[in-house]
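Please read through the structure below; I'll follow up with questions.
Removed from the display is one protein chain of the complex; every other protein chain stays in position.
This part shows chain A:
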């Protein structure tokens, strides 16, 4: 009897579990008429149209990734200033290590309706959270939210919500900037004038080829893994990776994509890149610091890395403008600050998001000597720190080169998922190994990208 009873109980439990699983999956709103965001019950004011109203009061959580160690004092100061300006508020700062599982953990938090009230996200994470409806529509909830930001950066924060509509769910924060970094000594050995950086991507590839011919395996031009260049190079060449509505991949339609893959294949074959870097996750940092690679990372912070780790190579390091190519300027992929639609104190969370990203705080952080980053607010970029750069060291030059184009930039980096990037990169790798023609690789890459877009729609 007892065994039967137990069996019945367990069966009921299993059925309930299955039902619960189904409930957990359904998300997207309930029949009760309560406001929901991403399947979580939220305050009605957090969703739909209309400005967010309510008192700025109460406790919120603020999550960053790996910033406490170097910038603890700065952020504690910002938090204290906010709490002083808004009595009755308390900000709890959580600094996540920001490892490889960060994205997945954030997704798990979102599914559990426990996203931090304010969080630092990159473009892919912001896109996915917006698509599932977990973020506050800041463009609607504060119609003045756009005002402080450079138009291109504000435009970059436009993402698709669950209904497919374009909404602003994040505030631009800081950007790393893009520029060429190179070892002048190695460039001279290859017969390249460091003072005249190329203006097109293919021009840069031609310089890589010169390096390969001159070096004969003693040093290299750059790293082989295409993951560092897709879609950044294509953006620069104004090759459209995705269609305007983002629903299909179109890069194969542009003949320059095949030419780009052919260049990469030739460079790999000619020894412009270390053979073992084809599918390596190592960026050029280590080999550049050893004087084995002529071109370094395109991130100004990289210069600081070289200065700290290899002073002798730093002495030979110079920076130049990244080839503008057909686009006419570089593209940025800033970091963003998002406000969770699931916040219990959304007015406070939004107020803190705006406080953190305002011109004053952005400028103050970008001036921190421990970091080489750039602000996304117009007023910050007008600051003499960026406009009246003196000195000819690589840092000063980097600041000058990046800041002068940020204000006029009109486009931003194409946002594709990591899985799609890997799928495209994998096909290019096969072409570089000579296992596929460039044309076939591009065609297959597009087919795989479209398959992914289809399954996610």
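Assume contacts are C-beta pairs under 8 Å (C-beta built on N, C-alpha and C of every residue); 3 or more make two chains touch, one makes a residue touch a chain; residues count from 1.
Everything below uses one rule, namely that contacts and distances are computed from a predicted model.
In the listed set "Inner-membrane translocator", "ABC transporter permease", "GMC family oxidoreductase" or "FAD binding domain-containing protein", the entry agreeing with the UniProt name of the missing subunit chain is "ABC transporter permease".
Among A:80, A:213 or A:435, the one in contact with the hidden chain is A:435.
Among A:146, A:426 or A:439, only A:426 touches the chain that is left out of the view. Only one of A:58, A:116, A:133 or A:347 touches the absent chain when the whole complex is considered: A:133. Residue positions on chain A in contact with the hidden chain: 2, 6, 13-14, 17-18, 20-22, 24-28, 38-39, 103-104, 107, 110-111, 124-125, 127-129, 131-134, 162, 225, 227, 274-276, 278-282, 416-420, 422-423, 425-427, 429-430, 432-433, 435, 452-453, 455-456, in rising order.
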